[in-house]
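Note that this complex is displayed minus one protein chain, with the remaining chains in position.
Right after this comes chain A.
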Amino acid sequence: MVTMTTTTTTAVHVAGLVKRYGERMALDHLELDIREGEVFGLLGPNGSGKTTAINCILGLLTYDAGTITVFGEQLTPSNYGLKRRIGVVPQDVAVFEELNVTENIMYFCSLHIADKKRRKLLVEDAIEFVGLGDYRKNRPKQLSGGLKRRLNIACGIVHRPDLIFFDEPTVAVDPQSRNAILEGIQQLNRDGATIVYTSHYMEEVEQICDRIEIIDHGRKIALGTDDELKRMVDAGERIVVETPALAIDDGLRDRVIGRLRDLPEVAAVTFDGTQLDVQCGRGESNTVVVLTVLTDLNVPFGHLTSRPPTLNDVFLELTGTALRD
């Protein structure tokens, strides 16, 4: 495990957090530090402890050991001052099916804001922010999946919280809605909110998160920026070349694969019948090196792609490829 960051102004501080369900250890001395004003990504496979950790932070769950502070205070059920500074956008759409868009947002705003005039303004702002102006009188069942997600977000952010938890807010939405949601989250962050973002979509996390913590089996596996995480693992550039000739000439194929495997930059080589897949190790671009081998051996080739390592590669390397619950 490698930690490459230091704490500055802390929004959420979790130290040595332990949570057990009977014999099972859901959180195993988890460490977490979220800085004020950042977009913090919390990643982990299913059952890794993400949701348990968030529920402990939000005071919904008791825990067996450790300390949690939010803006320097403990979030107890009766710490209403602190609760007013927090917004939650759960994975499941958490609204009343019987109320329309405006009524839903107004209700959740009323739980935080007593002043009626201010409430009205905030509700209008939230509706505008998520782009639901044309759907004010619609009930959730009359909205598409993407619009429901936007309503869910509006209900969580309407009171202008300082710290917002987003738990997979883009599940089952189309690319347009996803873009709108991600842009909205970035806008909230620019407006000063600290964001805690969990998702299984690595490209989203790469796109919006300032720092990312990967947890597994209830423990912190890695923490850092996108680039820092990529540098932590051996995975590097991946080069895919169309080489159908290798399918009909076994001798040539063995020579090509042998030469490539001998290169120090190359970690693995596979051939699937039409494409040669070269996985390089950490370092600079190795496209020229691979092309040189193919040219030297007179291998005709077609389309070539070179892809730098992604967060997904990092995630899989750190957490393994075995299926989880």
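Methods note: a residue touches a chain if its C-beta (ideal position, glycine included) is under 8 Å from a C-beta of that chain, and two chains touch if they have at least 3 such contacts; residues count from 1.
The criterion applied here is as follows: contacts and distances are computed from a predicted model.
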Name of the absent chain as recorded in UniProt (options "HPr family phosphocarrier protein", "ABC transporter permease", "Carbon-monoxide dehydrogenase (Acceptor)" or "Quinol oxidase subunit 4"): "ABC transporter permease"
Among A:V14, A:I86 or A:V173, residue touching the chain not depicted: A:I86
Which of A:E31, A:E103 or A:D162 contacts the chain that the document leaves out: A:E103
Touching the absent chain when the full complex is considered, from A:L43, A:I68 or A:V95: A:V95
On chain A, residues whose C-beta touches the chain left out of the figure: 51-52, 55, 58-62, 77-78, 80-81, 83-84, 86, 88, 90-96, 98-99, 103, 107-108, 110-112, 155-156
